[in-house]
Structures are given as structure tokens and as C-alpha cells.
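Here is the structure we will look at.
One chain of protein is taken out of this complex; the other chains stay put.
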Amino acid sequence: MKFIRNIVEKAKVPFEKGGKLEKYHHLFETIDTLLFVPNQTTGQKGVQVRDAVDLKRFMMTVIIALVPALLFGMYNVGYQYYKAVGLTPASSWDLWWVGIQRVVPIIIVTYVFGLFITEFAFTVIRKHPINEGFLVSGILIPMVMPPTIPLWQVAIASVFAVTMAKEAFGGTGMNVLNVALVARAFLYFAYPGQISGDQVWVYLGNHTPVDGFSGATPLALAAQTLETGQNVVASLAAQSADYSFANLFYGLIPGAIGETSVLMILIGALILMVTGVGSWKIMVSVFGGAYGMALVLNAVGANPYMAMPPEYHLVIGGLAFGAVFMATDPVTASQTETGKWIYGLMIGILTVMIRVLNPAYPEGIMLAILFMNVFAPLVDYFVVAANKKRRLKRATV
Amino acid sequence: MELFNLGIKSIFIDNMIFAYFLGMCSFLAVSKKVSTAIGLGAAVVFVLGITVPVDWLVQEYILKEGALSWISPQFAEMNLEFLQFIMFIAIIAAMVQLVEMIIEKFSPALYGSLGIFLPLIAVNCAILGASLFMVQRDYTLAEASVYGVGSGLGWMFAIVALAAVREKLKYSNVPDGLKGLGITMIITGLMGIAFKSFIGIAI
Amino acid sequence: MSKIIKLRKGFDINLAGKAEHKVSDSQHANTYAVKPTDFIGMQRPKALVAVGDIVKAGTPVLIDKKHEDVKYVAPVSGEIVDIKRGEKRKLLEIVILADKTMEFESFAKYSVSDLAKLSKDELKEQMFKGGVWPNIIMRPYGVVADANDSPKAIFISGFDTSPLAPDYNVIYKGEEQAFQAGIQVLKKFTEGAIHINVNGADEVNPIFLNAEGVQVNKFIGKHPVGNVGVQIHHIDPINKGDVAWTVQPAGVIQIGKLFLEGKFDASKIIALTGSEVANPQYFKTYGGAAVKAFTQGNLKQEHVRYVSGNVLTGENIGQEGHLGFYTNQFTILPEGDHFQFMGWIAPTAKKLSFHRAFGLLSFINSSNKEYVLDTNMQGEPRAFVQTGAFEKVVPMDIYPTHLLKAILAEDFDEMEALGLYEIIEEDFALCEFIDVSKHNVQAIVREGLDLLQYS
Amino acid sequence: MQRSNTYILVFTAIMTVIIGGILSFTSQFLGPAQKKSIELDTKTSILSAVMQLSKKDDVLGIYKQRIRSVVVDYNGNYIEKDRKGNPIVAENVNILKNYKMDPKEREYPVYEYMNADDTTQIEAYILPMYGAGLWDAIYGYVALEKDLNTIKGASFGHVSETPGLGARIATQEIQERFKGKTIFDENGNLVSVTMLKGEKKDPSLFGPHEIDGMSGATLTGKGLNAMIKNYLGYYEAFIKKNKHQ
Partner (left out) sequence: MSAETLEKPVEKAVKEPLFSKRRRKFVTDPLDDDNPVTIQVLGICSALAVTVKMEPTLIMSIAVVFVIVFSNLIISLIRNTIPGRIRIIVQLGVIATLVTVVSEVLKAYNYPMYKVLGAFVGLIITNCIVMGRLEAFAMGNKAWDSVLDGMGSGFGYAWVILTVSFFRELFGSGTVFDFPLFEKIGLANFPTNGLMVDSIGAFMILAIIIWVQRTRNGYVEN
């Protein structure tokens, strides 16, 4: 330990004030602080001991919570691939291997373009420390991408999202919209051909799919019932045995890399809730809002999609992933406890509304969260205004 | 139902700000505080709600080709459409004056905070824009009224949300070159992405 | 007896090194100090003595030129040996080398029954001169009270929930009479009630139990339930324009003694606590005592921090330092100026955290587990990231993050509207402790209070 | 400067007169040019359903030579006067106005495209259409061959479809795809043509009534399908009447 420390200390010299590489001081500091928690101590007056958590550990918790869904996502990419091209994998390792080959490059591209290029550039120009926020965004961005996404698009989206949605606002903790969602929304609107769900989201490599392969996501199938008029559940079952409710829950279905398995996402949710890093209020209220809205639509029941059992809404598409990992982003969510309930409920309601009532978008969660990101400050504003009013009223009584 | 649909559409989808960039000047200038934004928004809703139907009447019974035939068939050939811009802007200016007087009378506090911005409404492109779009789209009187109020609400919605975001941004470390207008443009753009969720909703 | 107020929010920091219930009278400090920095809000301190002067206990040594009536007096008799100044000749410490036998300035003495006859002005006069006035702190702002105000009520917290806090049963034992006299004096200053807030989970301390003419309120909860600010918020909150006073029990006793005994009695019992103390226990001494005497031969190791007060609100005074005016606690912590390899991610159950983030396993320990914490920052300062945690440790109807941001933006209306009048630093100390972004929250609060008070 | 009310009134009056004068002069002066310009625009879009026009072409000349415009009603009968008894000119029929009426009461213009050599021979029928896209109105002309079954060409326009997506209906590329498709099935039932979802770009993949879709613009495609189907339906009586001549 001491040995490594010495190396770091030596390497540090040119980066210090007056050193040759002073400009890159914050870059160095990033690496330094990743290796070692610095020896800085508490101030003269005030708190003399500090809580053991810091932002890095905080963010790391989110990453850990993402891991089950990510690993499953890699496996699923391989699974869908073999199913689509009609080959039989020699072992489950083959499935993983396909997934890794596809997913890891996406992650690398995200980090290289988002973190190493954009973020570092801003660090050097604006002389602020690198923030840990991108550690999480860098994993989240690949997880909301379909496995078929071209790498150049991932690169552009990462640069766009980091620049416009984060650095323009001053960096981690200052942004108004969820960075990963901005990346996805950017692609969604900039290059709708690849991501809007018109095309198959199953990674095929250079192969052509087997006959009768459709690769349609359950969400797309559900939306199609608007035209066919079939019952959603029956239509899903007819498509493939894989689209049973249980399987939708386990997640061996086509979809964006990280969002298919509700089971794995719930494991992540558990981690976030136990650690208190993610707000359980938001998660519960998103699910609740979606379920409630689905019930309302059931009651209307004007078309088969409206009549879809509410629980299906919770397991298809990205709702679970969004609710657990995106909506709970502490920076962009509502910041008051009362506000969190409203924020979550609205996301749930809007998601189902967009899905069912807006034929332009098969998936609603992404836009619902972005929309509520925009309105979270307003929700907070009114919650805080109520607090102020209480105080004022008390004073005049 | 049709009207309801049009209302929703004019608030969320054909949003004055995000779809047409209208009323940007005051949108950017008066969005620093939520309370003022609400006041200005309400004033815009009011002015739009009145001027669009009034402009509709003017268009229908005075300006349009053959519109004057209600006076006498002789006038059927008359086409006063070239007076459209000037008539509309005059009506808007008059309405703004009216709103100004009303606010001054009933809410001096709001008048105090909005005072300098009220004349801005006259040159708020959203107002004139809504009237021109109304003509372009050949709305009926009922549609024009709904459209006027809807566009106003959409505009208000946008400016209030923007104001809340900007209040939050007070604490952010925005790059110097982006402070003020720049970051507001970016927020507006990003908000536009979020507003897109409503495109295509038909109830 | 009034109802019990239960608060759910808060966090108890359970540290190793609680003081044993044993009061030692064996160690005596050589020097004592009066520190202007103890008195927040003292704008222009002026020393009334010079090096070499001889003073008695109760001799004025310091005043604030803004409030010249209020005297700050020597805790002990002896010779002024040093007047320390810092940058810009800022007055830091007036150090007194104590005599072997204590000599007191004498003030008028009264019996309990006489006290009731004194007018407010007479009381005020004696309190000013006798050096006990600074015991009265006003809210808002948390500064020494202005005698021209008439507070709507006076609040006394009868227990301390801060980490390793001294037990009031020990430090105020047998002071019933002086306490009651002090209450009687204070009673003259307010039309409203004198509230004594006690720990509802415990036996009521006899000195509070028998106090007359007071309103006793019971509180149950985690820290900061013992903070008088939190208690005020739940009994009779401070609104804009309100003034309330707060006094520590020690202050009440000191006031009482000034009138009963006719002298400024700075004697107090302090708790010597902290994981690095070999034998944590209580010491009898005087306010402003040099701490060296208590720690000599009583430490487990030398690389430690000397904290006057508790670990949340205290001050690093160093080995040669003197205790503060208000404190009755002295804490020794291990210094944390070491690098921790991969410390931000390594799993551990030894570190205490309010959060249960990855690898921080302290939440699986039993709640009785006592932690040894050092002074490391445990990370680097970052932008504010709202985690919703602040809200969980401030048991008041206040939005801490919004309030802090309002202060940072210097938005006066917002600060007022969000309740800055109701808090002082200590109420937000836990926020500072748990902050993942490692901000100096208490300094921000003071900044805001200063802004409101002086501009 | 504080001015008297009289001054203000006089000033306003003078201003009004001047402005009014300028505006009516402009309007009078430019009126004919505007009429011509609008006429040119309408005729260009009608013609573009059957031919490629370049800026150099004498649109009005070609139009005069090759187009014979008539108006029919819902039952396929020629009409010459509107309900008020005024003569109808096909080019002046306001499609948008008509769109808001009951289909049975509308006036339907038909532009008959004559053979270049023998201007008595009809070569194609150009039918105007109007409908709703994703955001706002879409409109256009579909030209049917003499057999009134095969599509000879089409031209579409839109008010505000998403640029790059739905707005592609106004491009040559998309309009070309309609050529040669048929609107009746083997049994002689009107089935119209359908733009599919998704874009494959391989012409061999599509049936006689199917048209390759526009990637990412399914909804505009749907609107387009509905518009064509509806209007072919309105013209069905006319089409059937003239089909076997």
C-alpha cells in the first residue's frame, strides 16, 4: 500500500501548482482519489468526524445494483441471437460470449466518448473536478440501448448527452434531465430508424433470421393489437411461448439491453432500497401510478390494448428499469418527500398513457420520466411553497 | 370531443414554444421566477383567449374575400385581406391595454411585478401567431376560441415549468458563456424533447 | 406534566469512549482562557486587560465594543500571561495563569425571597457586571442575547443527545438551589413561559423535576432531539420578528449562584470522552481550562485531535488549547490524515454511516456497537447531490437542502421563508456529518444567519 | 412631449389614411401577379401528379393544353353549378372547405389529363385529396391511368409532418412508389393501396396494392392510407361510371 502511495506521490509532482501539467491537475486527482481516499481531515470548527459514505461509494452502489440486470442483459442478447438465427449454442457460455461481444463494445464506446473525451475535456477547460456521476450514466446509457444500436450512434449520443444535458448545467448534481435518458431520447428523435422500435431489436450479427422470426418486442406486439383487435395476452401467447407472463417477468425477451428482466431489476431495486440510495417512494409510486392508470384504462376498455391486464404493463417494456434506475436519480427527481410521491405517480400514469393512447410511441417510460424531470422543480416549488405558507400562517395566527 | 382534442393538441403538441418558437422574447426574459411566470402566463392566456376569437370575427366578417357581403351583396367582391396584419396587431394592442387596466385595478401587486412586461405581450409573437394560424387552419369560431385558450395554456405551462427549472438552476455552476440565455435555450430544447411525449396522443 | 413529543427523524452517533460516571477533582489546569471566538456574533472584541495584570474571578477582561455593558469576566483569579491574536490582530485568547487559591470579585448577595423583589433592571445590571449575561443566547441567530428584547419565552434543554454527551445527572448534581434561583431571575425577563425540555425516555433529572415556575416538556427521539432549537420548533416555533432566549442549565446555575453567593462561579464538571482516552471520566474544573492537564498520561496514543465540545459542533483546539465558555465536554479523537487505499469502495463494518451504501456494513452491527471514528473527510468535496438524507436527520418541518441552497444563492426572502430563523448551526450538524458531498453545512448556516442579521 | 388630443386624433387619421393608401395600392398593384402566382402554384401541383416539371416548363401552357377540369358529385355525376346556382370552376373548389362537409354534399374536382397528340383522348384522371397526417393536414393528387385502376402517379404535400420522417411524403422518392399500383382487386372491389409499416426498399417484396413504408413515419403513412382510401371511396361512383367506357 505504502509502495503504491509513493508511486502516486511521485507521479503527482508535475500536476501540482506550477508544475508542467498543472492544467491536467483534476485529471490526475481523479485517478489519485480512485486509488486512495485522500488524507484530508475535517475542519477546525464544526463536524470533526464524517460519515463514511462519499459520492463515489454512493454512485458505486447504483452500479452494483445495475449489475444483475446488466449481466442478464448480456446473456439475453446471446439467447435472442441464437434463437433468431436458428443455431443451437454449444453451451451457455456461447450465449454469454455473443452478449459480451455485443454489449462490452457499447459500454466501452460510451465511456470513451462520454467520459474520456467529453468529460475530461470539460474538466481541463473548466477546471472542475471530475464527477463520479458519469460512472453511473456510462453504464445506464448502454443498458437503455437496443443491442442492435450502431456504435457511432452510441458515441454521438454520449457526447451530446454529457455536453448538453450535464456539462452545460455545470456537471454532476446540477443537471435537470437524466443524462442517460437524454442520450436515448436524442437517438430516438435524431435517428428514429434504429431505435424507435420499427426495426427488430435482436442482435443478428451477419446472419439472416430463421423463417417466421419476427423479433417484435412484447410492447410492439401489444401496440399492434390496436390494429388487429386481438386480445393482448392471447396475441402475445400466439407470438411465442416466450411471451408468457412469467417469462416476461424473467426477461428472456427482445428489448433494450438492460431492461428486459423485471426479476433482475427488482434485485437491483432491493439493493437500492436497503441501502437507501434509491428512493423507495418513487419506485413504489411509479409502479402504483402505472397500475392505477392501467386499471382506469381497463375500465374504459375501448380497445384491446386498453383492456390489457394491468400487471402486464409492469413487466413489458422499460417500465421497471425506468422506475428503479432512472426515475430515482436523486439529482433529476423531485427533491421533496411529498414531491416524490407526485413525481412517481405522474411518471407511472404518463407512461401507461403514452403507451396506450399515443400510437406514435410504443414506449412511454422514457418520455414520461423526461417530462417529469422537467416538471420536478415545479412540483418541488409548490411543495416548498406550502411549507413556506405554513410558516407564514403560523406567524400571523 | 373534437374541440377537446384540439385543446389538448394546442396545449401540448402544437405548443407555442416548443413547436413554433413563438413568444420567445418574454419566455426567456420573464422566466426567472415562478411567481412572475404564473402572472405573465395568466395574462397571455387571457389575451389569447380574447384576441383569437375577436380576430376570427374580424377575419370572417371584414377581411376575408367576400366577407363584407353581409353589409350588401355589392361588397362581395371586396377582399381586404391585405389589412389583416394591421388589424390583428391593432386588436392585440387594444386587448393588452385592456388587460393592463384590469390587472392594475384588481391586483396592484401583480401589476407591480408585471408592469414592464405587459406591453411586451403586445409584441409577444404567440398572440399574433395564434391568430394567423387560426386563419391558416380555417377554424370555426368555437375552434378558434378553444385554440386561443389552449395555446395560451400551453405557453403558460412552458414558461412556468421553465421558471421552476431556472430557479433550481440558480445554484448550478453554468459555464460563463452559457449563463442566462444560453442555458435557457438548452433547457428549452431539452424540455421540447420531454414535451414530445404528447405528439400523437389522441383521446 | 405535558404530553410527550416523539420525533422519528434523527441519527444517534454511538462512539466509543463514554465518560465513566466518576468525577475527579485531582487534575487542575494551570491556565484558563477567555476566548472571544466562543461568543458568536461578537463583532468587535476588546481586551480590557494587558499582560501582567492581576485579575480576580469575575473581573471583566473582555467586552464587545458594540455592546459595552455586557462584561466578559475572568473565570479564575490570577495573572494575565498572554493575549493571543491572529490574523489582522484578531483577538483570539486572553490567557490567565491561575492562582493557587481563588479570589472572587464580590457582587451583591440575595436570599431566594429577596430575589423576587428585585427589578428587571437591577437584575440585568448585576448579570452584565457579573459576567453571566453571555449565558443567555437569543434565537434567531444564536448570539448573545440583547437585553432590550423581551423574549416570547425562554427555553432550556434538559438533556444532551450529541455523541458522547455528558450525563446531566452527573454534571448538575446537587445544584437544585442555584438552578431554581437562576430560573427566578430569568422569569423576570419574559412574559412567556420558561420551558424546560427533558428526555421523556429517562427519569427526570431531580434539578428539573423540582424546579418551580417552569413548564416541563418531554421529548423522545434520536439526536438532535436534545437540541434546544429542535425543541422550540415543536413547542412554540420562532417566526419572523419573534425572539426567544435559550440558556443551558449550566448558565442558569451560574446566574443563580451570582445572586445567591455574590460571585462569578465558573466552576463546572466536564466530561472527558472519546475513543483515544484511556480513562474517560468527568473532571471538576473551571470554564476555559487548559486541557493538557486532563489528558496527560490519559491517552491511548499521541496522534489525536483535541476537541472542545462534541464531535458534531466542537472545535479543534489542539493540545495546548483551552475549553470553550459554553462547553461541558472535551473529546479526543484519532487524527485521520492518512490515505486509505481503495477506501471509497472497500467493504467495512468498522466505519459508521447513516447510509447503507455499498460496502458500508455498519447497519448490520447491533445498535449498541460503539464506533471509533477518526477525523478523515472520507472523500472529497463535490457538488451538492440531493440524496434526500438531510431531510431524514432534521426533525423539523424544514427543507434543509432548499434552505442551504437559498443561503448559497444569498436569497434573503427564501432564507426567511424557508425557516432560517428557526435554526442555528448545531441543528444542521448531522447534515454536515452525513453529507456525501462533504460540504461544511454548519459554516453555510452561519453565513446565512450573518447575512440575515447584518445586512 | 405632451400633445393635445386633437393633435393625436389628426395624427392618427393621417396615419390611417397613409397606411391604408399604401396597403391598398400594394394590394391593387400586386393583385394580378398574385393571382397568377397562385394559379401557377395550383396548376403545378396538379400536373406534378402525372409529370415531372422543371422550372423552365411553361406550366400554364401545358395545363391549358392537356388538362380538362370537371367537377362531379358524390354520385359521379357532372355538376356545373353549385347549390347557390353559381358556376363552379374545378380549380377554385376549396378542398379544405369541402373536407369539413358531409362527403355526400361535397364537390369533387376531376382533372382529366389528355393525350399530348390527341387532346380528345383522356390519358389519366387526376383526383385531389385531403386528410390528416400525424400533426396536421396532408393533401395531394393521385393520378389514375385511363383504366381507372392503375396509379399513374401521385404528388403529396403536408402542413407540418415531421421533417425527414413523415415529411418524406412530399418527396419524389416516396411518390414514385405509387406508380403502377392498382386500386381494385381481381373481383373488382375497391381496395385502395396501402403503405406498409417499416421500410424495406425492395420493390419485389410488395403486392399490387402495397407500397413500401417510410421508416419511422408509420403514423403519417397511416394518415396517407386513410386519405387515399377515403377519397377513392368518394370518387368510386365516378370511377365505376367511367371505368368501362
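Per-chain residue numbering starts at 1, and chain names A, B, C and D are given in the order in which the chains are listed.
Assume a contact is a pair of C-beta atoms (placed from the backbone, for glycine too) under 8 Å apart; a residue touches a chain by one contact, two chains touch by 3 or more.
Note that the structure is predicted; figures quoted are calculated from it, not measured.
Enquirer: Wait, the hidden chain, what does it touch out of the ones we have here?
Expert: A, B, D
Enquirer: Looking at B:Ile8, B:Leu22, B:Leu68 or B:Met95, which residue reaches the missing chain?
Expert: Missing-chain contact among the listed residues: B:Leu22.
Enquirer: Touch as defined at the start, partner being the missing chain; which of B:Phe133, B:Phe157 or B:Phe198 qualifies?
Expert: B:Phe133
Enquirer: What does the interface between chain D and the hidden chain look like in terms of residue numbers?
Expert: 1-3, 7-8, 11-12, 15, 19, 22-23, 26-27, 30, 33-34, 37-38, 40-41, 162-165, 167, 216
Enquirer: Need a quick check: the contact residues on chain B for the chain that isn't drawn.
Expert: Residue positions of chain B that touch the missing chain: 18-25, 28-29, 82-86, 88-90, 93, 119, 122-125, 127-129, 132-133, 136, 175-183, 185-186, 188-190, 192-193.
Enquirer: Residues of chain A in contact with the chain that isn't shown?
Expert: Those residues of chain A that touch the unshown chain are 164, 168, 186, 189-193.
In this text, only the chains that are shown with their structure count from here on.
Enquirer: Give, as an integer number of Å, the spacing between the C-alpha centres of chain B and chain A.
Expert: 36
Enquirer: So what's the Cα centroid distance for chain A and chain C, whole Å?
Expert: The answer is 46 Å.
Enquirer: For chain B and chain D, what's the span in angstrom between their mean Cα positions?
Expert: The mean C-alpha positions of chain B and chain D differ by 31 Å.
Enquirer: Give me the residues of chain D that touch two or more other chains.
Expert: 134, 219
Enquirer: For chain A, what residues touch not just one other chain but two or more?
Expert: 170-171, 174, 359-360, 380
Enquirer: Residues of chain A touching chain D in their complex?
Expert: 192-193, 196, 198-199, 359-360
Enquirer: Inside the complex, what are the residues of chain B that reach chain C?
Expert: Checking each residue of chain B against chain C gives 170-171, 173.
Enquirer: Okay, in this complex, where on chain A does chain B touch?
Expert: For this pair, the touching residues of chain A are 126, 128, 164-165, 167-171, 174, 176-177, 182, 185-186, 189, 350, 353-354, 357-361, 364, 367-368, 370-371, 373-375, 377-378, 380-381.
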